[in-house]
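All protein chains but one are shown at their positions in the complex.
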Amino acid sequence: MIAKLRRSMLFVPGNNPALVKDPHIYGPDSLIFDLEDSVAPTEKDAARLLVFCALKAIDYGRVEKVVRVNGMDTTWIGDDVAAMVAAGVDVIRLPKTERAEDIRALVGLIEAAEKASGRSAGEVRIMAALESPLAVLNAYEIAVASPRLVGIALSAEDFVTSMKTTRSPEGVELFEARGRIVMAARAAGIMAIDTVFTDLSDDEGLLREARLIKQMGFDGKSVINPSQIPLVHGVFAPTPEEIRKSRRIVAAAAEAEARGLGVMALDGKMIDKPIVERAARVLDLARASGMKIEEVEA
Amino acid sequence: MSRTTLGRDIPESAGDLGRLAPFMGAWARAEGVSAPRKLLSAGRPSKVLENVDEAVRRSGLESGMTVSFHHHFREGDYVVNLVMDAIARAGIRDLTLAPSSLSSIHAPLVEHCRSGVIRRICSSGLRGKLADGISHGLLDEPVLIHSHGGRARAFREGTLRPDVAFLGAPSCDPYGNARGWAGKSACGSLGYARVDARYARTVVVLTDGLEDYPALPASIGQELVDWVVPIDAVGDPKGIGVGATRISRDPRELLIARNTLAAIDAAGVLHDGFSFQTGTGGASLAVIRYLRELMIARGIKASFCLGGVTSQVAHMLEEGLVGAVLDVQSFDADTARSLASNRRHIEIDANTYADPGCPGAAVNLLDVVVLSALEVDTDFNVNVITGSDGVIRGASGGHSDTAAGSALSIVVAPLVRARTASVVDRVETIVTPGESVDILVTDRGTAVNPRRKDLKAALAAAGVELRDIQELRELARSITGDPDPVQYGDRVVGLVEYRDGTIIDAIREVR
Partner (left out) sequence: MEIRKSAVAGTLESSDAAVTVEPKAAGAGPSLELVVECSDARFAGKVRATALAALAELGVTSARVVIRDRSALDCAIRARVLAACLRAAEQEGSPASAAPWGGRK
């Protein structure tokens, strides 16, 4: 079972035709076409139409198509959802999600739009962006608010302001929020995505932050520029040691199945389903990172 | 017997020597001594002239002749316009203008074309208003577009010979020793100018950096120069090239550069002692950044780098990653400084660079060259001279020379620029024939010339994803749609000369 990878999610300003036409060539796992913060209030309609027409006309290959619509409390969200569902979006990302209610309201809009546009019910998934202390405290209830949810994300800029502090290189001000979000995501069985790193001239800073959040358990990170993608993917690439172990586990599990055994032992430890799944995921990540698994000795 | 002025008797003739001329005084016969250049009369000769107008007068330039310049000052050149204005003032007309290249700063030449001062142009490149004008029929005679190597060949063969070469130099002494690596307008190598100095009948050096004698070592020696003219400025340093050339940060160009390096690596070119050249376009130049990283990681050194040189290469020379730099044109101040101070940074002239008839042409030793393109077609022919609207806007330069000479020739381009496809069915103008191009690298895929089955196998084996050039063409078409074809007139306004002197394509007037 190959779970969707979301190591990198590239933001694309929705009202910019030059950027909208081929962002997928840089190889992100997901594209987030943005109708929210990168679009001026007077241009919301134009951005919506541009992303709508682009999604319908352009082949973005295998890259997941996410749209960040405007917030639930705006006058724009109704048209945003109707248009993006009709355009064929894969995931709708709701900014400023505060509570489960917001998700339920969004689901209502999506359901109506799926019907109106002839898409199968349940096809369109949801991501929730948590941007305030209340949202972070409500992370779990948000994460389980709908089976359509595939992930929750931290959006740090507004969060840090509400916390009455500032962003720092070490990120201590985000530590609790990140921890809660990852835990909520894991408890709900969905993904956790970290916030953007805005200093494009500081590759070391980006790598440091990516390594930290990977270690914390995040599945990926939002990025704002294609140059950040190879750096983030590098951090999420498995080590040769991890690949080696995973190959052995997957091989052992295959052998067990062939012999009709429920479980098997490897190196004195029982290998049950979660361990096999994790190993399979490591190999998926390795392949996605362009590594040749066969070249790593088992 | 005849008598010399010193009272000695000498025979009137002697065997194979024929008639003998008796000595008539130390300087009596100076004007008559055969020499490729007019020898000056008695006394310590002064080559220094007051101003450009005097230089035009003393050069012996007449209507109908050929006049040449170099383009080492690029977009910052003042010399061509300054001299052509003086020539126009002198009432000289019907000239063949043969600069090594022209840029958009030379727009004032349009007026000289209209008024008949210029009848014909031979140049590697044309840009801006002049190029636009020529594409719309400004001149009656077609311009001749030649490569850098082709120009050197033509000068050597004599098929193109300047009567007068007006050469700007940032540093020159009163006897004519000129070089490009010193002075406030330092431009580095004078590689193209050296060919003019060697083959022109009369050589005039214009300088804004008159030095004491001797300004040696020199690029152009005192033995080749007839006149020296001090002027205020040969060019604008900002246009000549300040500081260091920046490597692109454009994600698309970096993507192309990474794809290019993967192809180079897969082709097996990167061994200790390899040689390379890149163009200066965004993606080509960015290849150097990734190449350098890989060379450091693998402990590989290049034997030499050729070009068209930028600060990145000068820096690699300093670092010891490159054994020597052969420099025919320096693109920025850092490179000029390196040329001035580093023994392994060597100026070469255009003959040595790329003349197809030169037994020591450096391009023949290249292992890999990375070149840009305006258009490439499904036969891998390359256009670097006209836009897809048919208007002249580029230069042949060293493109066909290096593509032919290099063991591996890679052309890089984004598949689509805004709505203009770079991969087309048929290029508007062929400058480099497809048989010289091995690989095309774009941001949407890499294609190997079917002639190179060996390369295709090597890249595939290394896991480089390959596309047919037809696939890339169709992808480009699916993005841009099919434009209306360019509306050409019947008149030929340009001839593209291949490096060997044959004509590879004709450029028609655009309606």
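For reference, chains read A and B in written order, and residue numbers begin at 1 within each chain.
The working rule: a residue touches a chain if its C-beta (ideal position, glycine included) is under 8 Å from a C-beta of that chain, and two chains touch if they have at least 3 such contacts.
For clarity, every value in this text was computed on a predicted model and none was experimentally measured.
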>> For a quick check of understanding: of A:K21, A:R186 or A:R248, which residue touches the chain that isn't displayed?
In response: A:K21
> In the full complex, which of A:C53, A:M183 or A:I275 touches the chain missing from this view?
Replying inline: A:C53
>> If I consider the whole complex, including the chain that's not displayed, which of A:T74, A:S117, A:S146 or A:S227 touches that chain?
In response: A:S117
>> Tell me which stretches of chain B touch the chain missing from the display.
In response: 388-389, 418-420, 479-486
>> Could you pull out which residues of chain A are in touch with the chain that's been left out?
In response: 16-18, 20-21, 45-46, 49-50, 52-54, 56-58, 78-79, 82-83, 86-87, 113, 116-118
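Following the convention adopted for this analysis, only the chains that are shown with their structure count from here on.
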>> Measuring centre to centre with CA averages, how many angstrom lie between chain A and chain B?
In response: 51
>> For the complex, give me every residue of chain B touching chain A.
In response: 249, 251-252, 254-255, 418, 443-444, 463, 479
>> Quick check: in the complex, which residue numbers of chain A touch chain B?
In response: 18, 21-22, 25-26, 225-227, 292
